[in-house]
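Report on one structure; see the data block that follows.
Just one protein chain is left out here, and the rest sit where they should.
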Amino acid sequence: MRIGVVTFPGSLDDGDAARAARIAGAEAVRLWHGDPELHGVDAVVLPGGFSYGDYLRCGAIARFAPVMETIIDAARGGLPVLGICNGFQVLCEAHLLPGALTRNQHLHFRNRDQWLRVVSPDTAWTNNFTEGQEILIPVKNGEGCYVADAHTLDALEAEGRVVARYINGNPNGSQRDIAAITNEAGNVVGIMPHPEHAVEALTGPSLDGLGFFTSVLRALAGATAGGQQSGGHQ
Amino acid sequence: MTSQPDTATSGAAASPSEKKPTGFAATDVLINEFAGAPDTVERAYQTSTELQPHTELGLKDDEYERIRQILGRRPTASELAMYSIMWSEHCSYKSSKVHLRQFGEKTPQNTRMLAGIGENAGVVQISDELAVTFKVESHNHPSFVEPYQGAATGVGGIVRDILAMGARPIAVMDPLRFGAADHPDTARVLPGVVAGIGGYGNCLGLPNIGGEIVFDPTYQGNPLVNALSIGVLPVERLQHKEAAGVGNIVVLLGARTGRDGIGGVSVLASATFDDEAEQRRPSVQVGDPFMEKLLIESCLELYDAGLVAGIQDLGGAGLTCALTETAAAAGTGMRVWLERVPLREASMSPTEILASESQERMLLIVTPENLAPVLAVAEKWGVWATAIGEVTQSEPDGSPGRLVISWNDHIVVDVPPGSLADDGPVYARPIREPADLILLQADKAETLPRPATGDELRETVLRMAASPNLCDKTWVTEQYDRYVLGNTILAQPEDSGVLRIDERTGLGVALSVDGNGRFARLDPYEGAKLALAEAYRNVAVTGAEPVAVTDCLNFGSPEDPAVMWQFAEAVRGLADGCQLLGTPVTGGNVSFYNQTGAAAIHPTPVVGVLGVFDDVARRIPMGFTSPTGDGDLLFLLGE
Amino acid sequence: MARVVVDVMLKPEILDPQGQAVANALPRLGVTDVSSVRIGRRIEIEFAGEADLDRAREIADKLLANPVIEDFDIRVAEDA
Partner (left out) sequence: MARVVVDVMLKPEILDPQGQAVANALPRLGVTDVSSVRIGRRIEIEFAGEADLDRAREIADKLLANPVIEDFDIRVAEDA
């Protein structure tokens, strides 16, 4: 399975996302913002960082990159896409996910190890978790406060599209403690904390982040098995 | 829009009254034009008796005389500015040079060192294939004037030093000193500095793996913002600054040049100013970490493609420093067309272009056939790259070539580059032990009251735990990304930062920075040794083998013999300590003039020690390893 | 209720990386006739009673603008 990781000018956690994909057993394929081709990848990660310096609004400029036009179409067609931190912001700016990410309420960048509760394992990126599972993943952002109007928030909850919530403290003031959401189809997930930084005992606070990457491999294997001939199992 | 200069300047008065005078507007004397044309070499010959504002630019009478001797005429306005910058304390190390020599003389021979003092940063080999480069530098004065941008550009500057050696920067650290924690101005300076370091480092994608935060009233009017960066490179990618190869092209890479910090860093960091200068502040530099990130990626791509013959970062002294140092290092000459420099403001004078401290720029020397591919890489990353000059021959008699700079067909500079870069004045400043030292030392710690009962002991422990210098630093460190790049093995609150360098082998490094101004005030010789010992221990306890040292020496005015004595003692202490431990000083930085009025800060040598791991899996964190600590045995080592 | 608007802009000689990033992005949106973009802050101060321009100026000077790198401009909002 090939997981594409996009590099925008100013992407920072792209190498880490690629490493996490590899550790999970996938082939990591680096995608360049200026190249509209997806090079046959089976899933895409929009990594963390400060694309275009995060100037104006985080993700606002990255959304117009040539690669994004292809990704937006492919995502509407079912391609699994995970946006981490800045990637989440790009997905919201691209209107693949509702709402917006705004300045942390305490106005500071915050980096800490954060507990989350997985609320919905029914997405391409979380099916290896159990509902209610508590996981420990680093959070690091300055603009991670998720906001949307009450109607949107209610709809997200009603449709089971809140994927994870902050527990034991909300690091940025996100509404309803939202840490991750998904689109209607469950193939596009945006998450503020950084699963790619919890994939190795030496460098992360846990190995919980690996679940996001193994989930998509499972989803893809399932899709291939169900769709055409049986694909390789992970 | 309509600006409001009167209200804007009165804002300065809103800051505390002991605010450091923030410099004269060197720009006032730098914009020197005559009927629309700049001051040219030709004109300098014709008007040899014209009075020049050398004192305003920080040059002493005899220094100015020497410049006239070197040139055989009066300098042009641009040349005068260049000498003032390059001969400033900050750039020439004129007061510290005679002392710093000890680092070379006393250093034990060391086969790991690939580049040492005098380079942009020291380079230490850590395996057959890999080397690391690291250095700590100060950005004290700019950070007091404008805490956010001052600290941010401090990080940016040290990162470019690392980049210039051919390395990919992989982490930063930030030893900081502020005034009293409860002083109102600390509430202005500290949050800005921390946000600036985080804002720049986080946006560059460099994990922050440690630092220091010390509060002491001695730093009230003069906080210390030191920044350390470390980078890694394949041994064969080591870069040099020499502008070698006659006919090679001089390329300016990165941001456009603006009126940033003209007369800023170098002059500002090289003198004390009187209060009338208060209103005429130098314009500050604003950092653009996004541009720096693009600059890093493009330089690394250029190195890997073998397209660079020489490279130098543009730091506090801008183009002036980069042009003269690259030319002087090679002994070649250089011809530069200044009107080719991409500007943010078209109206800039040649002198301003030469003195600008605009951030996020590098100077490259490339062969003519590599020019096109170099420009293509720059274009790919979206950074400006412009051929502004070429390397020229040395003189017919074999002596070094000349640096000739024109601006729209006017020759505004014609100098021997070595006279700026290497042959600046050197002073053996008078030194005298501070008069109050005997009194200070007589006031022994043994005379302090000791807790005698359990309750008193409890009270003492609580007071210590609550003191700003010992309390939890999370408020600061949480603003720094320590995870990015995925190789941080240990970071705050550990004693050292530990980084994995090679994922396959586990090869890694440990880094710690420490300093103690109070110890150094009591005894600068021992204080410097203690700072070294502390950093060395911090590295050793993580399981790494300490191999190299960098330092940032923060002191008051070198023109004060008591400060100069402190400096001399601290350098002697650090050099002796390094000799004893067998670890070389590979580079560092001197920051003088850290004082408010006549009162100098505590002498504050900050020492960074680098250690090497063959496998970071062996790192030893400071906490108990089992969650409860049950069954762990505790030992106290040493006396 | 009265509203005072404070516009805070970087001084002209100060680098504006934000504006620059936006300007650089415009060609991708098909916009080519923009020569520069500068980005500052717009601050709306709502007074409980009368709009107090002097007060607002003091607030702007001490809190809203950084006089080292920014200029500001202040006025009572027409529409408040």
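Every chain is named by a letter (A, B and C) in the order it is written, and numbering of its residues begins at 1.
By definition in this document, contacts are C-beta pairs under 8 Å (C-beta built on N, C-alpha and C of every residue); 3 or more make two chains touch, one makes a residue touch a chain.
Computed from a predicted model, the values in this text were never measured in an experiment.
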Of A:Ala75, A:Ile135 or A:Ala148, the residue in touch with the unshown chain: A:Ala148
Residue touching the undisplayed chain, where the options are A:Arg22, A:Arg103 or A:Arg218: A:Arg103
Option touching the unshown chain, where A:Asp13, A:Asp54 or A:Glu93 are the choices: A:Glu93
Contact footprint on subunit A, counting only the chain that is left out: 56-57, 60-61, 64, 92-93, 98-100, 102-107, 145, 147-149, 173
Interface with the undisplayed chain - residues on subunit C: 1, 7-9, 19, 22, 25-26, 29, 31, 33-49, 52, 55, 58-59, 62-64
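In this text, only the chains that are shown with their structure count from here on.
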Contact-richer chain pair (by C-beta pairs counted) among A-B and A-C: A-B
Distance between chain centroids, defined by C-alpha means - subunit A, subunit C (Å): 34
Set of subunit B residues in contact with two or more other chains: 288, 290-291, 382
Subunit C: positions in contact with at least two other chains: 17, 21
